[in-house]
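For this depiction, one protein chain was excluded, whereas all remaining protein chains were kept in their positions.
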Amino acid sequence: MPKDRLPREVIAMRIAAELKDGDYVNLGIGLPNMVSNYIPPGKQVMFHAENGVVGVGPSPEEGREIPDLFNAGGQPVTLMPGGAIVDHAMSFAIVRGRHLDAAVLGGLQVAENGDLANWIRPDRGVGSIGGAADIARGAKRIFVAMEHTTRDGEFKIVKRCSYPLTATRVVDTIFTDVAVIRVTPQGLVLEEAAPGWTPEEVQALTEPTLTVSPTFKEIQL
Amino acid sequence: MPKDRLPREVIAMRIAAELKDGDYVNLGIGLPNMVSNYIPPGKQVMFHAENGVVGVGPSPEEGREIPDLFNAGGQPVTLMPGGAIVDHAMSFAIVRGRHLDAAVLGGLQVAENGDLANWIRPDRGVGSIGGAADIARGAKRIFVAMEHTTRDGEFKIVKRCSYPLTATRVVDTIFTDVAVIRVTPQGLVLEEAAPGWTPEEVQALTEPTLTVSPTFKEIQL
Amino acid sequence: MARAILCASAAEAVAGIPDGSVIMVGGFAARDAPSLLVGALVDQGARDLTLICNGPTGRPGMKDTSMLVHNRQVRKVVCSFPVPSTTSGPMTDFEAQYRAGEIQLELAPQGTLAERIRAGGAGIGGFYTPTGVGTPFGEGKEQRTIDGVDYVLEYPLVADYALIRAQTADSMGNLLYRMSSRNFNPIMAMAAKTTIVEVAEVVAAGSLNPEHIVTPGLFVHRIVVRPE
Partner (left out) sequence: MARAILCASAAEAVAGIPDGSVIMVGGFAARDAPSLLVGALVDQGARDLTLICNGPTGRPGMKDTSMLVHNRQVRKVVCSFPVPSTTSGPMTDFEAQYRAGEIQLELAPQGTLAERIRAGGAGIGGFYTPTGVGTPFGEGKEQRTIDGVDYVLEYPLVADYALIRAQTADSMGNLLYRMSSRNFNPIMAMAAKTTIVEVAEVVAAGSLNPEHIVTPGLFVHRIVVRPE
C-alpha cells in the first residue's frame, strides 16, 4: 500500500522554516507562492515579486484591493510596511545582482548536478520562461518545491534533465512531498523524509543515487 | 591693429540663438554655462546637468538656496517647473542614449574632422575627464564654445588634434570669438564672422582650410 | 514648448504609426496594459508590426497586446511570456498563429528582456548576462567567462514607438506610475524614438515633486488622457 505523501501546505511550511529572519526571497507561482502563508511569527521575510514589488504582503480582502498592485502571478496583493516599488530593470538588477537570499521555484526536473528545468514540457512546443531563468541563476539559494515524481510516476529528480533547462547547477535544496534533498558537489544528500518513509523508499522514486545524511530524520516543522 | 573679438557674453548669446524651442541641452562649465542666461523669451530650453538634474534653473538669490541642489559645476541652482531629479546611471543613460538634442562644451582643440580635445593640456600630466567624453559622444549636436586661438596665438582649430581626445568626429559647430564654423563631411565651413572680420582674417587664425559659406554673413543675434 | 505634446484622443496619439514598425508595449499582465493606446492601434490598423512586450497572453476579449495579435497586425513578438502558464481554457490567438507558423517568436528571459530594453534606451551596444548560459536561451549566443563566471552576450532592443501607461503626467511629460503598473513602462519610454503615454491625469509643470518623478519628460513625446 503506498505511503502518504505530504500535502502541498506541508511542503510550503517546511520551506518557510528554511528561510531566515531578514531574508529577501522570490517566490514562484503556485506551490512556491504558498510559502508566504507559513512564515513563523517573529521572523521577518520580505518577498520580492519580479514585476517590481519588494515586500509583497498578503492578499487583500475582497473589495479592499490596492489599485494597480499585483504580484508576479497577476493577483492582487498588499505591501508590507517598508516595501518598495521598482521598475523592471531594477527588479531584475536585484535578481541578477545576487541581492536575493533565496528563491523558491517550481520544478519539472532537477538533475543531480543542480540543473533545473521548470519552464516547458517538451510536448507543449511553446512555453513561457518569464523571470525563471534570471531568478534561478541570480538568487543566492535556490529551493525547488515540487512533487517527487510525475503523475505517471516518472522520475523528476534525474541524473540529467531531458527537458529544456532553466539554469545550470543552481539548485540548493529540493523539497518534495516525500523528502528534503540537498544538492552537493558530491551528489544528492537525503536530509529528511516524510513520516514513515525509509531512505530506500525515497531512493526508489529518485533516479540518481542518494547519499543518506548522517543526520537523516523525519521532516519536522 | 587687431580687430575686436567678441566678448564671451556674445558667444553665449549666439549659441543660445542656435538652440530650438523644446530642446534638452547639456552645458559644460565656464563659457558654455553662460548660454543659459540668454535664452530668448518664448523659447523653452531645458538644461541637463550630468549630476542628475533635468531642468536646471537660474542661480538662487543668496540665502534662498535650495538644499542639496547643485549643477555639475557644484554651484547652487534652482529647478525649472517640470524639472526632475535622476541618479547618475539615469543621467548618463540620457546622455549616452542620445536623448539630448545638443550639448555646449568648451574646447582646447577642434579638428577639421570634428574631433574634440577639451579635457587636458598635455603639459599638466593629470586631468579630469568628468562627463565630457560621454556628453561629447552622446548629445545629438555638439556645439563648441571657445576662443578662436590660444592666448599665445596658437591655432585651436586644427587639422588634427595634438591634445588627448575627448571624442572623435562629434563636433557640429564651433562658436568662437571671431566666427561660427560648421564641421561638414567636406571640411570646415565658415558661416559667420564677427563684425568687421573678413573670411581671410578668420582663415589666418585657423589651421585647416575654410570653405566660405554661400550664405556667409556677419554674426547676428 | 515641451517635447511632449498633449493629444486630444488616442487616435491622434497613435496616428502615423506605419506598417512594419517596431512597437514596445508596457504592462506586465493584461490588467495594467495601456489598453486605450493598444485599442487605438487596433483601430488604426498598422500591420506587420514587431511587438516587444512581456507577453500577448490575454484571452480573447482582454484589452492587452493580444488584441493586436488577434487582429493579425503582428509579424513577430519579442517577449518572455508568449503563452499562459496553463493549457486550460481556449488557446490564445498568439499560440494558434504560432502553431500555424503565422507569427514569429523571439523568447527572452524576462530580466534579459528588461535589460535589453534598458540598454537600448541607455545607448549600450551589448552586455554580458549570466542568465541563460547552458540553456536554450544561451544557444547560438556568444559566450564569455569573466572573473570566473560564464555570461552570454545580449544586444539592446529599441523601438520606433513605445505605448506605455502611467498614472500622472505633467505638461512637460514627467511621469508617475501607480504601484506595480510601473514595470516595463519607464525603460520602454527610454528605448523608443517616439514614446506615447496614456495617463489618468495631466497636471501643470511644477506641481510634481521633482524627486518623485520616475520618467523624466525628455523621454515622452505624446500624452493622451484615459477617459475613466
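Chains: A, B and C, in written order; residue numbering restarts at 1 for each.
One rule holds in what follows: a residue touches a chain if its C-beta (ideal position, glycine included) is under 8 Å from a C-beta of that chain, and two chains touch if they have at least 3 such contacts.
For clarity, every value in this text was computed on a predicted model and none was experimentally measured.
Every shown chain touched by the omitted chain in the complete complex is listed here: A, B, C.
Annotation: of B:Gly42, B:Gly63 or B:Gly125, B:Gly125 touches the absent chain (contact as defined above). Contact with the omitted chain, checked across B:Gly22, B:Pro60, B:Pro81 or B:Pro164, is made by B:Pro164. Of A:Leu31, A:Val54, A:Ala179 or A:Ile219, it is A:Val54 that touches the chain left out of the display. Within the full complex, the residue among A:Pro40, A:Pro58 or A:Gly97 touching the omitted chain is A:Gly97. Touching the chain that is not shown, out of B:Ala12, B:Val53 or B:Val189: B:Val53 (per the contact rule at the top). Although one chain is not displayed, its contacts with chain A can still be listed: residues 21-22, 24, 44, 46, 48, 54-55, 79, 81-86, 89-90, 92-100, 138.
By the touch criterion stated above, the residues of chain B touching the omitted chain are 29, 49-53, 66-72, 74, 79, 85-89, 91-92, 95-96, 115, 124-135, 137-138, 164-168. Residues of chain C in contact with the chain left out of this view: 115, 119, 122-130, 144, 146-147, 149, 151, 155, 176-179, 182, 209-212, 214.
By our rule, only the chains that are shown with their structure count from here on.
Arrangement of the chains shown, judged by which pairs touch: a linear chain-to-chain path with two open ends. Centrality annotation: C (chain centre taken as mean Cα position, compared with the mean over all protein Cα atoms). Using CA-based centroids throughout, the chain positioned farthest away from chain A is B. Between the Cα centres of chain A and chain C there is a gap of 29 Å. In chain A, no residue touches at least two other chains. Multi-chain contact residues of chain C (touching two or more other chains) are listed as 118.
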